[in-house]
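To start, I am sharing the structure in question, which I have written as structure tokens.
All protein chains of the complex are present and in place, except for one that has been dropped.
Labels run A, B and C following the written order; every chain starts at residue 1.
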Amino acid sequence: MEVGFLGLGIMGKAMATNLLRHGYRVTVWNRTIAKCQELVALGATVGETPAAVVAKCRYTIAMLSDPSAALSVVFDKDGVLEQIGDGKGYIDMSTVDAATSSKISESYVMGKGRMIVEAVKQKGGAFVEAPVSGSKKPAEDGQLVILAAGDKTLYDEMVPAFDVLGKKSFFLGEIGNGAKMKLVVNMIMGSMMNSLSEGLCLADKCGLSPQTLLDVLDLGAIANPMFKLKGPAMLQGSYNPAFPLKHQQKDMRLALALGDENAVSMPVSAAANEVFKKARSLGLGDLDFSAVYEVVKGAGGSGQA
Amino acid sequence: MEVGFLGLGIMGKAMATNLLRHGYRVTVWNRTIAKCQELVALGATVGETPAAVVAKCRYTIAMLSDPSAALSVVFDKDGVLEQIGDGKGYIDMSTVDAATSSKISESYVMGKGRMIVEAVKQKGGAFVEAPVSGSKKPAEDGQLVILAAGDKTLYDEMVPAFDVLGKKSFFLGEIGNGAKMKLVVNMIMGSMMNSLSEGLCLADKCGLSPQTLLDVLDLGAIANPMFKLKGPAMLQGSYNPAFPLKHQQKDMRLALALGDENAVSMPVSAAANEVFKKARSLGLGDLDFSAVYEVVKGAGGSGQA
Amino acid sequence: MEVGFLGLGIMGKAMATNLLRHGYRVTVWNRTIAKCQELVALGATVGETPAAVVAKCRYTIAMLSDPSAALSVVFDKDGVLEQIGDGKGYIDMSTVDAATSSKISESYVMGKGRMIVEAVKQKGGAFVEAPVSGSKKPAEDGQLVILAAGDKTLYDEMVPAFDVLGKKSFFLGEIGNGAKMKLVVNMIMGSMMNSLSEGLCLADKCGLSPQTLLDVLDLGAIANPMFKLKGPAMLQGSYNPAFPLKHQQKDMRLALALGDENAVSMPVSAAANEVFKKARSLGLGDLDFSAVYEVVKGAGGSGQA
Partner (left out) sequence: MEVGFLGLGIMGKAMATNLLRHGYRVTVWNRTIAKCQELVALGATVGETPAAVVAKCRYTIAMLSDPSAALSVVFDKDGVLEQIGDGKGYIDMSTVDAATSSKISESYVMGKGRMIVEAVKQKGGAFVEAPVSGSKKPAEDGQLVILAAGDKTLYDEMVPAFDVLGKKSFFLGEIGNGAKMKLVVNMIMGSMMNSLSEGLCLADKCGLSPQTLLDVLDLGAIANPMFKLKGPAMLQGSYNPAFPLKHQQKDMRLALALGDENAVSMPVSAAANEVFKKARSLGLGDLDFSAVYEVVKGAGGSGQA
């Protein structure tokens, strides 16, 4: 099977490598073309532009760094849109919001001027958004969780590739649902991080060892990889940003906004969100989201208010 | 090794059985003496009263249903206190509050009348509180988590027995710390249950399948046994009380009170506690604590306000 | 002094009447022209279109029902924009969001197509936004509070008219600040309404008369017109929508969003917002915002979840 692959950052490189190892023929493109060489050594071909990759391959996967990059690769000169069409599929696995996915998927209309921009579907192409859960290590190990939505036929055709990239893929329905599912998961994760922080702090202040609390938690009904991984680092005040606090807070804000649209009252998430905001106001936004523990403890980062 | 065992309810029976199976000689007592027969069939001896058990055994373990029963067995006529003394150890594994453990451990003074009641330590005995985490199944499998505190020497002597009863025991320091550790764990658990409920509800209202959310959660960094066990039941509106909501709310209230004593601000736990209170006010207190999901959904039990 | 007046709803009619009574020459326009007759009886002249009013008057005040009406009157055919220009001032006193005021004030650009729309300032006109606090009665009595922002020179010229319409006007700086000030005030008001509801409910449940609580409150340091006005109606379950709950919740959401932009953690407002959301989810959105009391009591509107 031949696939195109756009974007060879940490995630994209690992994913393209896995496809090559499982016998896929892969045509890669990256904004900095030099980054393609490592993949060429593993058997990849290089495409000069996103358009060239799409022209060559029936299926093209993208793994870009953010919504802006995801839009550029499609709409800019020599972009995906120039070659997408009947019988071709485009699969964006970048982590983007629902609105970005919608723009890539469909034409959109701006203001009263009705400036129509054609997008993948108008050109006749099929589109699937497929953001993933998991970072570098799961990407390398083919253990991502894939949250796909959009064109069901294209999804079905991609399942073998998804099986190489991840341990499990879900088809979630209409475009935007992949992004929404990530928000819901991250919202729960954010509340749990606050709960853990409160528990560690309470233990400490009432004469129990926070490390022992972690040990007890790890043996019980609420044991989970996040507590196990982050807990000990938090006790050491170590917050290397695997997932920056400002992004976690943004996701909680967006999840709460989704709740607002749908009239879902979520007081626990709202309380957690305000603590993350306090953390941001104290200058902790670029640390790992577990740095919310510093706010619960009452210390306060760089202290500016 | 010879041990006494007071209390043969669901938990106690399973625990005493495990001790017998591992070669301990066990003298059992239960308020309803008939319940002892099953254990006798496995090799146990019967003690007529708590005092008789203590007289015979160097170590006596108790597993009673609540604080009131835990106090009765010690202070009532023919109780533990009548025979406890130098060289004897008493280990209460019941789930009780810190105040109850303190009463059993030490003399206490009531009012200005200075009415002194002698307790285990005044009599010369050693005392360990050792509440457990885990219910019927872990008790049968010897997979409890034991949260011990009090007399360190007695704890050390009991470790072989604890190894039979549980997968891990912790020594947490002074009397009361076992109870406090349980409160902290349950507080985190209560917030997490609220977070899960909010996530399930948000998923449902914004067009995602709550069951798929459970599946996605189970593959990620916050996967945990509680979500896996309770989640599907919640989606079916099934709330068999493994841990009644009113007890969960009581534990959150006590944990928040502990936070108040120690000036620990815990807004997420406080928000979760208010939702559990709302659940209680709607008549859901006797259901499993996962019934808080009904409040988040907006339905409302029997509806009386 | 000659002023134009666009919009003769409940508020606009009362305000234009006050201007006439204080000797202003007023040229009125209303979408339903028939509504102008009452004002003509008091000495007003009628303008055929917004453009005609602006052509005739140096200053034109608008009091429209919502953002959409406020935009139409400016940008549609025969709108304000056709005649606004050097030496003319436009004062929009409608309650609109900051974004709407900005659109009326300045050109704006949509998307990459750079479709530029000219607005009041590009045409050479001066613009002041001036939303008011207060409803029908204060409008009739000239007792509004006016929250003005934008062109300071125009504001200064309008002060005599503002003195007729209100008991006090404030100049708050750049466009958008009037809307922001309203949001902050309404946010505080929303939290206070929740506080009152919780207090009334607690009083009732613990054996105190809620009516007596209102009486006690009215004699103390937190006595305020809202408690005095709404409290007794709430106890009777009467929620005639002076300010609909769904609008209050929208304002709280926007105020929280403003807090998010500026990294201000506001846990009390966030908690109050979630209760208003719960009220919306229970079908209470069209009642007065004091209907949040029903949620606190635990009853639940029409009960759909």
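In this section, contacts are C-beta pairs under 8 Å (C-beta built on N, C-alpha and C of every residue); 3 or more make two chains touch, one makes a residue touch a chain.
Fair warning: this is a prediction, and the values are worked out from it, not measured in the lab.
Asks: Could you run through the displayed chains and say which ones the absent chain touches?
Replies: Every shown chain touched by the left-out chain: A, B, C.
Asks: I'm checking contacts with the chain that's been left out. Which of B:Lys180, B:Lys205, B:Arg280 or B:Lys297 qualifies?
Replies: From the options B:Lys180, B:Lys205, B:Arg280 or B:Lys297, the contact with the absent chain belongs to B:Arg280.
Asks: Just to verify: which one of A:Lys56, A:Lys168, A:His247 or A:Lys297 makes contact with the chain not shown?
Replies: A:Lys297
Asks: Take the complete complex as the reference. Which residues in chain A touch the chain that isn't displayed?
Replies: 267, 271, 278, 281-282, 297-300, 303-305
Asks: Hey, which chain C residues sit against the chain that's not shown?
Replies: Per the touch rule, chain C residues meeting the hidden chain are 133-134, 145, 147, 167-168, 170, 172-174, 177, 180-181, 184-185, 187-189, 191-192, 194-196, 198-199, 201-203, 205-209, 212-213, 215-217, 219-226, 229, 255, 258-259, 261-272, 274-275, 296, 298.
Asks: To test your reading of the contact rule: which positions on chain B touch the chain that is missing from view?
Replies: Touch set of chain B with respect to the missing chain: 110-111, 113, 115, 253, 259-260, 263-267, 270-271, 273-275, 277-278, 280-281.
Convention: only the chains that are shown with their structure count from here on.
Asks: Chain touch graph shape: choose line, ring, star, complete or other and state it.
Replies: Graph shape, chains as nodes and touching pairs as edges: complete.
Asks: Residue numbers at the chain A-chain C interface: does the shared fraction exceed half, giving same, or fall under half, giving different?
Replies: same
Asks: With a Cα-based fit, what is the angle in degrees between chain A and its identical partner chain B, given to the nearest 5?
Replies: So the copies are related by a turn of 180 degrees.
Asks: Using Cα averages as centroids, what's the distance between chain A and chain C in whole Å?
Replies: Result: the chain centres lie 40 Å from each other.
Asks: Two or more other chains in contact with one residue: find those residues in chain A.
Replies: In chain A, the residues touching two or more other chains are 259, 263-267, 270-271, 274-275.
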